[in-house]
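The complex appears here minus one protein chain, its other protein chains still in place.
Chain IDs A and B follow the sequence of writing; residue 1 opens each chain.
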Amino acid sequence: MGYETKTGAARRRPALPVAHHLRWPLGFTAAAATVFLAYYYLVPGLGPDGQQFFQTWLPLTSVNEALVWVICALGLNIVVGYAGLLDLGFVAFWALGGYTAGWLMSGFFHQVNIHVFGGGLPTLPGIHFNFWFVLLIGAAFCALWGVIIGAPTLRLKSDYLALVTLGFGEIIPQVFVNGEDIGGFNLSNGTKGITPVDPISFGPVELGPFDLVWKYLIFVGIAALVMFISLRLREGRLGRAWLAIREDELAAGMMGVPLMRTKLSAYAVGAVAGGLAGVAFATHVGGVLPDRFNFSISITLLAMVVLGGMGNVWGVTLGALVLAWINSTGLPQFGNTFNESFGTDINFPSYNYLLFGGILVLMMIFRREGILPEARTKLVLREPSRTEREALGADMEESAPELDEALEAEDAEREAVAAPGTEDTEDGLGEKAGSTV
Amino acid sequence: MTTASQETPRQAADAPPKLHADNITVKFGGLVAVNDVSFTIPDRSVVSLIGPNGAGKTTFFNVLTGLYRTTSGRVVLGDKDITNLVPHRIAGLGMARTFQNIRLFGLMTAEENVKVAMHSQLRSGPFHTVVRTRRQRREELQAREFARELLDFVGIGKFADEYARSLSYGDQRRLEIARALALRPSVLLLDEPTAGMNPQESARFTDFVHRLRAEKDLSVLLIEHDMSVVMQLSDRITVLDRGEKIAEGGPDDIRNDERVIEAYLGKSGRGKSA
């Protein structure tokens, strides 16, 4: 039995992992700093053409928005990529985070007048917390909701779980849309949303709508924090338990992993990232509008996670940046350019349905490990199955016709041997009993 | 990390049984899968559970490990009543198992597979993991050493960084045992461990269980179809047929038991070689 593929894996884990662990953070910092310097010094110094180019193809607002997507996608990655729980309603956390910012950083609750290092004059009505507090509160609030949503549903089978999360993803935004009069109480200002949300402030300094470069720094910082936490958790006890659940839930339970608690923690940690993204997004656009929080957000996030490679923090980050840019800038601008050049009138942004749907389908069929796969996934998906015997125990494999035939032959053989004796009904009891078509 | 009571060495002579199951009955709807089976595993012994296909062996295993709930009856591990506890609690109390059809964490390395089973022994929470406190680092280091030790013990130490999926069939079986041992169990349940092995591999497995018993303080409960393995290893054998216990005793008693032969071969099957 050959072990020819093991060299790559064996070298992957050096005894002293320091250098390995420093490489990525340094790279990230360098990239983030380059972008910052470019927008701070370089772009303003460019001629009108250069500025125009950046304004069209890579405006800083779309970079900032992409960072918000990164934060949120990393949260979803913990739930889907690490713990293997398909969540189709992640937009709920984004919305909850957004409304936390809306409630605590605006004049919406004009009945009261609370200021905690917040922006605006102390005489302004409403609740005005400082951005950083709101970030913390939003994260905690979403973690709480992660547990509330997770607790009753995590017992379910994976596909049912997907559906229930989807249900929550629909209910929570609908509550906000219809929330201007819940028993006489205006919770969310209905479809009008809550605007404006206070700008980010540091003591007396406030970031105005044009201080995008500084907002960029803040968002990059939050994204870096979420990435760091994701990576660190992955290496530890909790991360191992998550992966074990993803790989084989039943076996994980049998090996002493408390399933409910571990899954709930995945939900809570993921929701924290969703909440951070929600608060950040509210300050990015300066308001909260409920019609933004629809199902396609959840799917876009899922596409980001799938495209980059489920479970791989760097892949997901890259996937989120690319897709967010395509969605906000790339597709419309490409459309404009294309239509101008060829005199056509094609509505390119409407193609994002095709794009995201296509990404999900094609990635699942042809490259399940993602564009930038986690080392382990890549290795396994590339590697041919050794023998049929081993393949019997393997859950994750490509379908190979010749293998099917081999398995069939073997099954037939075993069945033929077993047939005259007693049937092994004991293990199959109840299985598929529900599917009485 | 284990509780003190488990670490104290005990003499096999008149020590209380490690595992004790009283009148276990399991019903699925109207089907009785296990009917009123009582059963004990003495300290540091190897007990086998045999019987024809569909006799309820795996169901019985699943009850012991908490996967199925008993309809009635009681399971006691050491001095703790573990009846109908959730699986991870039972595992934490020192009951470990392998699976009939291997269930490893395919996309995790062998070492990680073993470390997963240490979950209940490790204490570092998410905060310690993120900040990487001294305590967490020390704990991870210990976990790593213990994992390597176990992998060496089962003989696949050189594959510690391999993905479980890419190991050969036999090595996957070994890894499953290493993973189970990481729970520091007092009772180890092996579900058809030699399935798919050739005679030489089975023989090596028999040696391995002898060694396991000599070096680790634990009892083994074995489901096995290979009678030569069963006869060589077992101190006691329990025979199940159609959910009921039909015989119990040492290998020699079982070999000559009328009911056992009947259960295996059927009434008309007499005279055929076993």
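The criterion applied here is as follows: a residue touches a chain if its C-beta (ideal position, glycine included) is under 8 Å from a C-beta of that chain, and two chains touch if they have at least 3 such contacts.
Definition applied: contacts and distances are computed from a predicted model.
In the listed set "Acetyl-coenzyme A carboxylase carboxyl transferase subunit alpha", "NADH ubiquinone oxidoreductase 20 kDa subunit", "Branched-chain amino acid ABC transporter permease" or "ATP synthase subunit a", the entry agreeing with the UniProt name of the missing subunit chain is "Branched-chain amino acid ABC transporter permease". Although one chain is not drawn, the whole complex shows that of A:Leu86, A:Leu187 or A:Leu217 it is A:Leu86 that touches it. The omitted chain makes contact with chain A at the following residues, 80, 84, 86, 88, 152-153, 155-160, 162-164, 166-168, 170-171, 174-175, 177-178, 250, 295-296, 299, 302-303, 306, 350-351, 353-354, 356-361, 364-365, 368, 395-399, 408, 411-412, 415, 423, 425-437.
The working rule: only the chains that are shown with their structure count from here on.
One simple way to say how far apart two chains are is to compare their mean CA positions; for chain A and chain B this gives 39 Å. Those residues of chain B lying in contact with chain A across their complex are 28-29, 31, 33, 52-59, 65, 67, 86-88, 91-92, 96-97, 99, 101-109, 112, 115-117, 119-120, 122, 124-126, 128-130, 132, 136, 140, 159, 161-163, 165-166, 168-169, 172, 179-180, 182-183, 196.
Chain contact summary for the complex, chain A toward chain B: residues 1, 3, 5-6, 9-10, 12-13, 228-229, 232-233, 235-241, 243-244, 246-248, 250-259, 265, 269, 376-377, 379-380, 383, 386-387, 389-390, 392-396, 418, 421-427, 429-430.
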